[in-house]
Structure formats: C-alpha cells, structure tokens
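Take a look at the following structure, please.
Heads up, one of the protein chains got dropped from this complex, but the rest are sitting where they should.
Chain IDs A, B, C and D follow the sequence of writing; residue 1 opens each chain.
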Amino acid sequence: MIVSELLLPVFVVLATLAVGAYLVGVIDGAIGAALGAPRGQSAWLAPLTQGAWLLTQQANTTEAPDWRAWRLAPALYLALAATGLAVVPWSPTLIPTDLTTSVVLWGSVEALATVVIFLHGWSANTLLALIGAYRYVALGLSYILISMFVLIGVALPAESLQFSQVVASQAEMWNVIRQPLGLPLFLIVGLGMTFWGPFNLADSRDLAGGTASAVSGPPRLVWNLARAAMLVAFSGVAASAFLGGWLGPWLPGPLWMVIKMLVVLAVLLLIGRLVPRVQPERCVTLMWVVLLPLSFIDLIWAGMEALL
Amino acid sequence: MDYPLTVDIAFLLLAILAVVSGWRVFCTDSMVRASFFLLVSFIAVGVIMILLAAEYLGVAMFFMMAVEMMVMATFMVMFMMNPAGLNPMMMVHQHKFSIAAGVVIFVLLAGVALLAEFPTNPLPADLDPVTSLGNELLGDSMLIFESAGIVLLTTMIGVVVLSSHRGRYGGAHEGSMPPGLVPGGDPAGMPKEDEEEGGGHHHCH
Amino acid sequence: MAVSWLSRLAARARVPVFPALGMHGDTILHRLALTPGIELVDSPRHASILLVAGGVPPDLHEALRRLHDQLPAPFATLWYRSAPLSELAGDLRVDDPEALPEALKRLHRELMSGRRDSSPRLLPDEPPNPWEGLGDDGHGGEGMMGGVPYGRPMAMNMHDDIRDGLTLDSLTVTLGPFLPVLPPGLGAKVTLQGDLVQSWVTQLAPYPIALENVFHEALQRPVPIAELELARARHHLQRLAFSLRLSGLEHLALVALRLSRGLNVESRVGRLHRWLTRCGFFRLTAAGRGRLEAGQARRVGGIAARAAGLEEDLRSRDAAYRRLGFTPIVQRGGDTNARWRQTLAEIDHSLQLACRAEQEDLYSEMTEAVETPRGPWDDYRPEDASDILEDLLPGLEWDEALTTIASLDLAGVSEWPLEPLSETSLKDDEERQA
Amino acid sequence: MELLTLLIVLLVALGAGLGVQWLAMCHQTMPTYPQRAPFLGGGLPETHAWNRYHVRYYPMTLLLIAFEMEMMFMYPWAVVYVEQGMKAVMEMGMFLAILSVGIVYGWREGVFKWQ
C-alpha cells in the first residue's frame, strides 16, 4: 500500500527527472553534431564529463550577492521541475499527484518559474545577470497567458482540470489533431519557460551567460540540471495534454509516455538550435499581438469542437 | 469536522510560515526579498486552502500571487531608493502607533473568533468545489462575473492612460494637453507650466 | 577514490576555453571553433583555460590581469603568439596553430588530474574600497545611499531619462577590451538605464584588422581578381559567423566558417542565405535598428556605406572589373538588416566575379587604390570609426546595441598583412575524429 | 496521500539541489576580491549593479495583472462548459470580448513597446 501509493510514484518522478535531464544533454549533443558541430567524444558521455568538471570547479561568488536567494534559486527551479513532473499521469493507475486541479497547478509552476529565474539573476548583483533577469520577466509575464488559454482549451472537452481526465478525454482523438493550434503554441511556451533557443533571453550569449554569467562550479551544475529537468517536465505535460498521454496500442501506457516525451523533447531541442534568439522588445510584441490572439482562436476552436 | 493529525501538523507549520514571512515583509531591507516573503506568505495560505478542500482557490492563489508579486518586485525595485537593502534602513512613520493599531486589530478579531458562536456546517461529502463554483458563475452570480469584466476593463484602460508615456498621440504629458486655439499656439485652458509645477519639492526621509 | 574517478571523468570533458584576444588573435578562433573537443565559452566563470591569443598591448595589461583573476580555480593560462605577463613568465606559450588544440587539451587534463596547479592570482585580495568595520553598521555604508557598502558605492541617479521621463538610477560601467561579444579590443564607458544604453563613449578603439596579403599586393602590382574577391568573401563570411554565433545560430555560424575555410570559385552562399531567411534571422534578430545617416555611412565606408544607399565602390573604377560588368550593389535602409542583406549579396557577387575572373584569367588594373572589405583604401588606409557608436547606440536596448555593433565593421586596417595559417591540418583533424 | 507525494518529491528535489551546492562548497575557500568582481570583459563597474532598475515594459505588467484575473473565472467555467452549453459560450464570450478591448486599446497605445 505504502509502496504502491507513495514510494513508487516518488521514485518514478525522481528517476524520470534524473534520466530525462541526462537525455536532454545527450539529445541536444546529438542534434548539434547532426547539424555540423565538430564531433568530439560520444554524445552519451558528454553530459557526464561536463557535470564532473562542474563538480570539481570552484564555486564563484560576487562582491555582495544575496547569498540565500542565489543558492536557493537553482534548487527551487529544480524543485519546480519536480512538481511539474509530479502532475503528469503515466497510466490510468500510476499518477503521482492526481489533484483535481493539476492543470492549474502546472500553470502556477510556470508563474513561479518566472519568479525563480528572476531571483537567480537579481541576487548575483552583477550587471549582465541583472539585465538577463529583467528581460526574462518580460518574457515570463507574456507567455503565461498563452499557456493558460491553451491549457483551458484542452480542459474543455475533458470537463475537468485534471490531467488524467484530459488524457482520458483523448481516447477517440488526440488533442493535437482536435486542436491543431494548441501544440505549436504550447511548445513556444515550453521554450520560453526553459529559456531555450529563440527565447533564451535570460542566459543568452550577448550577456555572456546572463543570469548564469557569474555562476560557476556546483551551483551552475544544479542550474543547468534544473533547466534540463524543466524541459523534461514540460515535455511530460505536453505529451499528456496534446499527444494522448498513456494512450496507444500494443505497448503499455508508461512506455507510450516515454516515447511521446522523447518526441516532444527532440522537437523542442531542434527548434532551439534552428531558430535565432528573438529580440526582447520584438518578443513581447510577438507574444501579445500575434500569439495571444492565436491562443484565443485556439480556445474558440476547442470550445466549438467540444460542443459539437 | 476532524482532520487527521498530519493535517494538523501541516497546518501549524504553514500558519507559522505565513505569519513569520508576513512579518518579515516589513522588516527586511531588500525590496525583492520583501515581495517574495509576501509571496511565501500567500503560498502558505494557499496550501492551507488546499487542506481545506478548496483545491482550486489554493492552487489559483499560487499563480495569481506569483505573477502579482513578480510585478510587485519590479515596481518596488524601480521606485525605492536602495532597493537591495545594501544599507540597512527603516522607512517607517508613526511606528509605535502602527504597532499598537496592528495589535488592537488582532486582539479584536481574535476576540470575535474566540467568543462568537459560528455554526458548524462542514462541506457535504459529494461537493465538487470547482463545478459548484462554475455553475454559480454562470448562474446566480452571472452579474458579478460580467461586471467584474467591466471593472477589469476600466482598470486596464486606466492603467494604460496613467502609466503609458508614449502613446498613440505622443508622450503622456503632451497627450494630456488640449490642442491650441491657434495652430501651434499654447494649449487651450491650461495654466502656464511654472504655475503648475509650483508646489513641488522633494521630501527625503 | 571517488574523487579521482570524478577528476578522471572531468578530464575527458570538452575543454572550456575563454579567449582573450590580442592583436590578430581572432583568426585562431575561427579555427578553434571547428576543432572537436574544444568549447569556446562566453564568460570566464565557465572556463578552465584562459587563452590569450595574439599580442596584448601594454596598456591593456591591467585589464588582462583583472580578467585572469576572474576564472574560478582550477584554471590555467595559455599564450598563443603572445608574450606572457611578467608574473606568469613560466606559463605555457604555443605559437604553432596546429599544436594549439592538443596543448589546450593536455593543459585541461593536467589541471584535472592535479599534475598542474591552478594559476596564481595576480591582483591583491582587496576590495575595491575598504569597507570592513567602517560606516554605520560596519559594512561600509552610511545613511540610506551613502558610503561604500561591501566595497562599492551605490548606483545613483546621474542622468535624466532619454525615453519615458521616469528618472531612475543609471549604471556606468567600462566594458571590454576582452568582452567576447564586442569586436576584439573595443573598450567603452557605457551608461545604462535599465537595459537601454544611455550613453556610450568609446575609450579603446578595436584592434586594427589584418587583411589578407592580396589587398596589400594590389596596391603594388596587378593581382588576380579571383584571389582578391575570394579574400573579400572570406572576410565577410567570418564576420557573418561572429554575428550568427551571437544570435544563437551556432550551426549556421559553423556553416559560414567552413565555407570561408574551403572557399573557392565554385562556392555559393545561396543555401546559407535561404536558411537565414527561413529561420527568421532578418526578422527576429537583425531587425531595423542602428540606422546610419549618410555622413556616418560614408565615414565607415564599405558595406555600411553601400547598405545605406551610397553607390561607392572603388572596384567600379577599375577597368578590369568594368570588363566583368561590375556594378556595385546597394541597399536602402542603412540599418542592421540592410547591412546583413548587403553582406550576403556582396559575398555572392564576389564569388560570381571570382568565378568569371578565373575563367578569363583577369588581373586588377588599378594599383593606386583598392576596395578592401573594410572600405576604400586609396591615399589612406581605412581608419577606425568606432566613435560613431557614440551617436548610434544611445536609446538602443542591450541586445539591439550588440547586434548593431556586430553588423558594423569599424576597426581600422592594420599596416601588416595577415600571416597565412596552413589550411590542410584542420581538415585532417576533423576527418581523423570522424 | 497525493499531497504527501507532492511534498516528498518537492523536498527531495530541493534538498538535492541545495545539497550538491553545499557539499561541494563546504571545503572551498572564499574567492578573492578580484575574482569576485563582476565580469565586464576586463572593465570595471563604478557602482553596485543593484539599482532602481528602469523596467521598460512596466505598462505591460500592469495590463497583465488586470487581464490575468480573467483566468480565475475561466478555469471553473471550463469545467462546466460542456454541461452548460450555449449559455457558457455566450457569457464567457461577452466577458472575453470586454477584456480584449483592453488589450487592443493597450496595443494601440503602444504598451508592448519598450518605454
């Protein structure tokens, strides 16, 4: 009883987080190599060696950082990723946290992520990190509305705010087909949330690493890990909300989840490498003027579809 | 209604967290920390709401307050001197009076809570809080719901008018000038600039 | 036991190298970017090796010391074609570009296994201002804004705002000369309000760039046009690669670098151009900011001038080019976007010219002047124009400002030509690894 | 039980994140002052970076907190949407239409631009 209801879900979430974060490194390396980065060591080993190096490096500090916030921010980001992954259902019976409002809980994870990323940049007390932090707030406050509209879109046919119900409602047809605008918009949200690729406004190259520019050693390892873990959590949510979660023929449910999550991850990492960074001002305008109306349309579409 | 012991312990910890972080808001030097202490206080209250079976309200509290406190932090940093609290400071007035007022309010409310007899009507077992809230919104309280929309719209327009500097018609202070009576002339019905600026001088404490 | 296992794993990591560029050091970076097992990082905090590439002028030594001390231990410094600072006389110096990647990797391995100690700190361990035990609370601060809390004064309101009339604090910093997102050697005193550049004063001009020898030869005797045009295209491709890397398009930057490395008359940039258009580079990243006035554009010359609509190209005066039917390409706009469109168009044009010139075996005829990739070189070499940034950048957001700088080729031309690197070895490198 | 699982997951992740940082750092010495100076490519700042930071998108954030309230109403609405049918469509349509006016107005006034 304890094992099946408590230990197993906890183990599943934490193991997925760890293995998933490692796989993010592997897939990203493989995509990079496929796109023509010079081939060094095998992609399987690269994340491990990088992690080992960061563990042996000295942790940098700045002149007068906000110590507690600075050390807490990476750990909190990791904890948020874990929370996000905990609401993802793996099969009709294996659901780590089956809150009746798990969709809303995921929304709060998105909102809190903005706070944590801001805190990471703010507490370093250096110019480049500060700019990165504030830029991210502009993005974080813009994508949140899009994400909520899109997720309400998937909650409509399910008549519930529970991810397990959302998955169950896709038995006939996956939401990715039923609401064609939803997944692309949600993927953009995911890139924003993990500040990956085109929406890397927080840790970008023009800021010499942005919020992470003054961080080295173990704190940087935790930060990178948390970012990858958040990507994993996001892919889990995207797979449940749009790709039918555990549903699928022949294979057992959790396996389908893994496959779908890997697909979402690969797509996200590919977009991250192919699209240039968007300028902050353009990014905010794009979110509010183009993507927000699109998410409106998605919601109306979903509403009509659910009633017919 | 009886709750299991774990819930009671959790409530106790959360209550302490909510009060302590609420208190820390006013005695920390860093504005960012102050905003996020307030956020922690809200989150603790949100978790208590979830324990009370108001799952939707509790979780919604997280995301509403995360956004609001994020905005709060940016504004705090914008407008407060020494926003990170590098130098300790105490920007308070009527300090003793405020403490007294706070204590009096607490004692009064606590007295009401302790002495008044409230009916005990726990939640029906089959109640789905979210559904009942949804039905209420679309049914009896439809008017509240729609008027909230109007009020929010007014807020949005007011906010834009007040805060936006560079509007469609140029800068905010220019935009507030009526056009001149003759082309290129002084704005109609406006006092001269120096009169308008007359009373302003800085207050530093 | 566990530690040795960890350090053995760490020794196999990609070598994180932070490059501090001296004179003409950027050529080696193009090579390192394509070398397997080396990672060029953006912040010294993310590096285990500081690579000083090229000679650093003595007036920058102080900045170099500051940079050197910012790497977290364990780290080492490697000097490539550069004399080590006097305190670091025992450091490793490598002059052979082919031995460099291996030297970097070996250095990293030695650091990780503990066979080499971390480089010593050069500057004394003192705060910028003494603070301990001073001031109201023993942390150096006085009152609300005064004093030097923890060693530095607090930011104060210095300037009125340029855009929206809220007069908040401004930050003044000196940037460079080793900031990897700026052209090598450029240093400036910048005042920022929020993320907006409020004022920019160029303090250190970027290092003069060394052009390929063919441009210097062209001033003495006729040279093959094909060679001249290929050298021009190579220069532009390398600048494009820098900008693409800045905007997060690593793989396209590598495409541009590979193209420039193996450039011949058969090469074409059409595919690169199409990719750039499709991925939204022109719309999302290089959007119309940093517009040059005609006067500024004429001062900068070259691509910047032609992107602003000035039809100025010394090549149209050369009879041999006229025979090839040369007419200068121009864009309207004069902003970042127009400059990159112009750059791509000119690379393409240069390659076509080179192709035809080689078939007809044409030589340049005019020797009193030559159009360099940086601008016209007639009586004078193109000079440094980095002070136009002072007019151009105020009001731009940080990202826009850097994109604008990257799109402008502002450094003067060095009187010495580029030392040729051998081109064969790198191919071997890559093939061996694959 | 669900909340307990969530709590354990959260605490383990938080603990792991803090633990990795703490374990590796409890042995090391404090970096020197020159190392702690902010990285500006060899340059130096004059002051602390913390300042009254001029956020350039503040009208957008204010618009957001007003607009975001609508989410509070939308989630419960989504649950009863199918049950209530056209009535739900009409009411929420009206509500959203009212609020969209605000967004359009804000856009026309240029609040999404850097001020």
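General observations
Rule of thumb we're sticking to: a residue touches a chain if its C-beta (ideal position, glycine included) is under 8 Å from a C-beta of that chain, and two chains touch if they have at least 3 such contacts.
Just so it is clear, contacts and distances are computed from a predicted model.
The chain not displayed here is annotated in its UniProt record as "NADH-quinone oxidoreductase subunit K", chosen from "NADH-quinone oxidoreductase subunit K", "Branched-chain amino acid transport system permease protein", "ABC transporter substrate-binding protein" or "Zn-ribbon domain-containing OB-fold protein". Considering the whole complex, the hidden chain is in touch with B, C, D. Contact with the chain not shown here comes from a single listed residue; of D:Glu2, D:Glu68, D:Glu91 or D:Glu109, that residue is D:Glu68. Between the chain not shown and the residues C:Ala10, C:Leu64, C:Met145 or C:Leu166, the one that touches is C:Leu166.
The set of chain D residues touching the chain not shown comprises 58, 62-63, 65-66, 68-69, 72-73.
Considering the complete assembly, chain B touches the hidden chain via residues 1, 3, 7-8, 11, 15, 18-19, 22-23, 25-26, 31, 34-35, 38, 41-42, 45, 48-49, 51-54, 56-57, 60-61, 64, 68, 71-72, 75-76, 79-81, 91-95, 97-99, 101-103, 105-106, 109-110, 112-114, 118-124, 127, 129, 132-133, 135-137, 141, 144, 148, 151-152, 155-156, 158-159, 162-163, 165, 172-173, 199-200, 202-203, 205. One chain is missing from the display, and on chain C it is touched by residues 164-167.
We adopt the following convention: only the chains that are shown with their structure count from here on.
Here the CA centre of chain B is 16 Å from the CA centre of chain D.
Computed centre separation for the pair chain A/chain C is 33 angstrom, with centres defined by C-alpha atoms. Spacing of chain A relative to chain B, judged by their CA centroids, is 29 angstrom. Shared interface positions of chain C, defined as residues touching 2 or more other chains, are 43, 45, 72, 127-128, 149-152, 154, 163-164, 166, 168, 171, 173, 179-180, 194-195, 397.
Counting partners per residue, chain B has 56, 60, 63, 67, 70-71, 74, 78-79, 81, 84, 86, 130, 165-166 as the residues that reach two or more other chains. By the touch criterion stated above, chain D contacts chain C in their complex at residues 31-35, 37, 39-56, 114-115. Chain A makes touch with chain B in their complex at residues 64, 66, 69, 99-101, 104-105, 107-108, 110-112, 114-115, 118-119, 122-123, 125, 134, 137, 140-141, 144, 161. Residues 30, 32-33, 36, 39, 55-56, 59-60, 62-63, 66-67, 69-71, 73-74, 84, 86, 128, 130 of chain B are the ones that touch chain A when the two sit in their complex.
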